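A single protein chain has been removed from this complex, and every other one stays in its place.
Chain nomenclature is as follows: A and B, assigned in order of appearance, with residue numbering initiated at 1 for each chain independently.
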Amino acid sequence: MQKDFEEIIKKVDNYRIKYNNTFRDKIIEDMHNQISDILTDIVDYQETNDLISKLEKYVDLFLTSKIGGIILLISFLSIALWITLTGAGYISSFLSLIFERIEVFLRNILAVLKVHDLLISFLIDGVYKGVAIVVAVMLPPMAIFFPLFTFLEDLGLLPRIALNMDKIFKSVGAHGNQALTMIVGFGCNAAGVVSTRIIKSPKERLIAILTNNFMPCNGRWPLLIMISILFLVPAITNSSNPLLGSIIASLALVSSVIIGLGFTLVVSLGLSKALKSYSSFYILEIPPFRKPNLLRIIYTSIIDRTLFVLSRAVYMAIPAGIFVWIINQLNLSQTLIAFFDPFGKLFGLDGTIILAYIIALPANEIVIPALMMLYTGSKNFMEIEELQSIYQILTVYGNWDWKTGVCVMLFSILHNPCSTTILTIYRETNSLKWTVIATIMPLIIAFSTLFLVHNLVLKNIH
Amino acid sequence: MHTEEILLVTALGSVLILFLIKLKNVMKKAEEKLINEKKEDILKFLYKQLQENKITTFSDLQLFSNLKPDRLIKIVHILLREKKIKYDNENVKLTSEGIQKAEKIIEKHRKIEKYLFENTSISIEEIHSIAEKEEHAETKIPEHQNSYECVDPHGDVIKGNSIPYKSLLSVIHCPEKIYKIIHIEDEPKEIYAKIVKMDLAPFEYIKIIQLKDKSIDILTNKGQKLEIDIITANNIFIAEEKDENIEKLFEEIEKKISQISTLDKLKIKEKAKIIGISFYIRGEEKRRLLELGFVKNSIVEPLYNNMLGDDPRVYKIKNTMIALRKEQAQKIYVEKLV
Partner (left out) sequence: MKKECENCQILRNLKNYNKVDYTIALVGNPNVGKSTLFNYYTGMSVRVGNWPGKTVSKIEGFFQLKIQDKKYVFKIIDLPGVYSIFSFTPEEEVTRNFLFLGSYDLVIIILDATNLEKNMILAFQIFEITNKVIFALNLIDEAKRKGIKIDIDKFQDRFKVPTIPIIASTGYNADLLIYKSLEIIQGKIKVDPLKYKLPPELENIINEIKKEILEYYPELENYPHLKWITLRVLEGDKLVIEMLRKKVIPINKTTKLLTT
């Protein structure tokens, strides 16, 4: 007769109960102890004269001290941002130049091939230009930021930052590693979302994914800087002292980061209350310092991060380019602007700004060119170098004042993630529900904040 | 009347009727759900009475269920018809079918509790009330995913019954005796929270040191000395355990009691040997800690704090650096090395 399987299970259950349901724990414990015994006379720890090994201990002590921790964090942030923002400008304009040449070249070829004019316009003005502008603006900051970040990662510095920041994140129910994902988010939110993999507990990881968007990414910095310089500085001071001006502009930027941080923390707190059905724990391994391998860093940061993000961006830019092209072909933009205008006015924005943000769904970088295009009624994205001309366009066509500036800045920090990020969130969470929430939640937060700020605060200031 | 008006009235009327039917359906469903819940609660109650060898009258049921008499009668009728209960001189009794059903419900309750304990971050005091709700429904909470579990977080055996146990309060004399905690009652919440905070858990051993008027002094197998008031003691259930190894363990612990502490209380660079980790470090977190070497007899040493203070702190274990938060370190028991 065959044995009944349920009987075996029952017997097993009885044993497990007798042994307090801790077979697994016991075995692990026992293994550890046996291994310790076996290894006692095999492994030998000796004092070394190696300078680095000795230094390491002090470095760790320094980095986790008050002063050291702050120096580490601030120097890391400021150097990373400074290099990225200044360096990126040069590469960006260089790339634009190249893309223009290619455009001329492509047009010629298509003309020789006797392709229909409308199709040429579709391919070049729609598809090609959409992609070119996204690549030209997105690639350079990433190409600088990511190697820098990877370098520090390889060195083993990042977990130390996470350790230092944990207390803040713990108070809102999140994981210290979220600090790292937020720093990556400065570079690019899509990459930030991918980097949440370093958070191993499901609840904290989800929190980090859903809030990463509140860190202004590279694509949003130019807009924030531009508005600070053009609208906030004159609104606060009349003096034309350039030093004072740049101090105010920097303060405005720092405030935007702080606003983003504030929203991150508040939303994290809310989410940690709402996500109780996910398990949560904190265990952070601090790896030893290791010598970074420079060549590999460049390689992995370009392949792993930059190209990865860029390919998704291009993928999303094509439909957007086509969308802009269609709008322009059908002369729809004015209709759409008029349609969105009353809605935008509720929040201190206008129809053009809303439409610009819709067009800029694939990449935040194209908000300014889209605004210029829409305000001037041009058929193409406009990249204007000179701040004064931008100022002219915004104030003359758009009727902007510093209040509009504040509203746009707030919207830029809080609004929905770009489509590349949305796609990435979907890949990472594998859940439509969380993707939708990650998209809608920031929008609701952005609009309600703007509504309050615009109607309760700004309207009362004269 | 015009035809249009007639049409409109008929249309509106039919919409109204449809709506009423729908409403009735919804209400009927809600009623059914309620009755089902109450039915299951009554079965559970009867089962408990049976285990405690108490008899149950109809008025006991009424007192317990807090239902209007006509509702209760309806439910009892249903249960009688389903042959889950029977009358036996005024007393309500479970039939064997009823017992089976009650056991099924209790099993489900425990499974849900175990799942919530291992796989979520819901606080342990809330687990019971959530399970109480979920046990009736076609629950969305999956059964414990990767493993078969046989005991719930209160020490109860999921399928079947635990070994007989008694309340800690019922210990009248003979201190110095060693008991094993078998079960911890999870209601009322406040007392349960207190027990959790003292880190008393199923499967741990305790030694009675002294019985006082209003409290009991005990020593745990992790070297904690605790004073338990009688209300709390009444919710802790124990059984005697005669095991040489355990006796030896307690002897050892008593010898080195002054060195025993928790991980968070160690000073930087103060080496210690781990005694054990708390039952209330749950699920994945516990497995991780064990795998990383936070097991009995491992040597651990706090290395440094972080920029903002000593939470979290970095510890060295098995030549690796691991950062743990304060609450975690509080639940790891160590013996300082001298």
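The definition used in the following text is that a contact is a pair of C-beta atoms (placed from the backbone, for glycine too) under 8 Å apart; a residue touches a chain by one contact, two chains touch by 3 or more.
Please read these numbers as outputs of a predicted model, since none were measured by experiment.
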Of B:Glu90, B:Glu190, B:Glu254 or B:Glu291, the one touching the omitted chain in the full complex:
B:Glu291
Contact with the hidden chain, among B:Lys93, B:Lys271, B:Lys318 or B:Lys336, goes to B:Lys318
Using the touch definition up top, pick the residue from A:Trp82, A:Phe105, A:Tyr299 or A:Phe451 that touches the left-out chain.
A:Tyr299
Logged for chain A, residues touching the omitted partner chain are 2-5, 7-9, 11-12, 15-16, 23-24, 26-28, 30-32, 34-36, 38-39, 41-48, 50, 52-53, 150, 153-156, 158-159, 197-198, 200, 285, 287-288, 290, 292-293, 295-296, 299-300, 303-304
Spell out the interface residues on chain B facing the chain that's missing from view.
145-150, 284, 287-288, 291-293, 318-320
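FYI, only the chains that are shown with their structure count from here on.
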Approximate Å spacing (C-alpha centroids) for the pair chain A, chain B
42
Per the touch rule, the chain B residues reaching chain A in their complex are 118-122, 148-151, 157, 159, 162, 202-203, 282-293, 295-298, 303-309, 311-312, 314, 319-325, 328
Complex contact set, residues of chain A against chain B:
9, 13, 16-17, 20-22, 24-25, 28-29, 32-33, 36, 45, 60-61, 64-66, 68-70, 159, 163-164, 166-168, 170, 176, 201, 203, 275-288
